[in-house]
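Every protein chain of the complex appears in place save one, which is left out.
And then chain A:
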Amino acid sequence: MHIAEGYLPPVQAAAWFAVSTPFVVHGARSLVHEVRANPEAKLLLGASGAFAFVLSALKIPSVTGSCSHPTGVGLGAILFRAPVMSVLGTIVLLFQALLLAHGGLSTLGANVFSMAVVGPWVAYGVYRLGRRLGGGLGVSVFFAAALADLATYCVTSAQLALAFPDPDSGFVGALAKFGSIFALTQIPLAVSEGLLTVLVIRLLTRVSPDDLRRLGILRRPAPTPGAVA
C-alpha cells in the first residue's frame, strides 16, 4: 500500500524521511561493506533487487475477488536479511515511483519506513523467532510474510492517522477509520501473501537448493566420512 505523491503534509513527509534515514544508511553501509569484501555480491544484490521489484508487480488473487500486488517484503527479508532489504526496498520504491507512479518522491520516506524498514524487520524477526522456537520452515515463513504485510498496512494506517486526525477522537479515531477502510483488501492480501510465500519457498527448496544455501536459508549438508576419504 503506497502512499501517493503529495498525499502527506510537507512537514510530516520530511519527518518520515528523517525517521527512515538511519535505517537506510545502516543498510547502505552493510551493503558497501559486503560489496567491498566480495565484489561478486553486487551482481547477486542486483538480481535480488530486480526479483523484489518483479515480485511486487505480480497480480495476487484476493479473497474479496479483486486482484492486488504482494509487497514482497516478507520473502525479500527471509532471503536477503532485513538490513539489505532496507536498501533494496528503498531502491525498489524509488523505481516504483519513477517507473509506475506508485508512491512518490515526497512520500518516499514514509513508504520506505513502512515497506522497507518495518515490514522486513518484522518478517525477519518472526522468521528467526519461529525457527528458534522449533517451528517448521513453512509455518515460520507463513507467519513472517503475513505479519510483515499486516505490519506494513498498520504502519501506513498510523502514518495517515497522524497526518489526518479525526475531528472528534483524534489519532485513535483516525487510526480506526483508515485501518478499517484499507483492511478490506489488506487482511485477505496478508493471508494470500503468506500462503504464496510458503509455496515459493517450498518450490525453491526443490528447484534451487544451491541458491538457498548460498543465501543461508538452507544448511549446507554435512560432508559424509566416505566423501572425505
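The rule is short, and it goes like this: contacts are C-beta pairs under 8 Å (C-beta built on N, C-alpha and C of every residue); 3 or more make two chains touch, one makes a residue touch a chain; residues count from 1.
FYI, contacts and distances are computed from a predicted model.
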item: Absent chain [UniProt protein name; select from "Phenol 2-monooxygenase", "Thiazole synthase", "Xanthine dehydrogenase family protein molybdopterin-binding subunit" or "Cobalt ABC transporter permease"]; value: "Cobalt ABC transporter permease"
item: Contact partner of the left-out chain, one of A:151, A:174 or A:187; value: A:174
item: Hidden-chain contact residue, picked from the options A:73, A:87 or A:112; value: A:87
item: Sole residue of A:46, A:136 or A:216 that reaches the chain not shown, by the stated touch rule; value: A:46
item: Chain A residues that touch the omitted chain in the full complex; value: 1-7, 10, 13, 28, 31-32, 35-36, 39-40, 42-51, 53-55, 57-58, 60-61, 75, 87-88, 91-92, 94-95, 97-102, 104-106, 160, 164, 166-169, 173-174, 176-178, 181-182, 192, 195-196, 199-200, 202-204, 207-208, 211
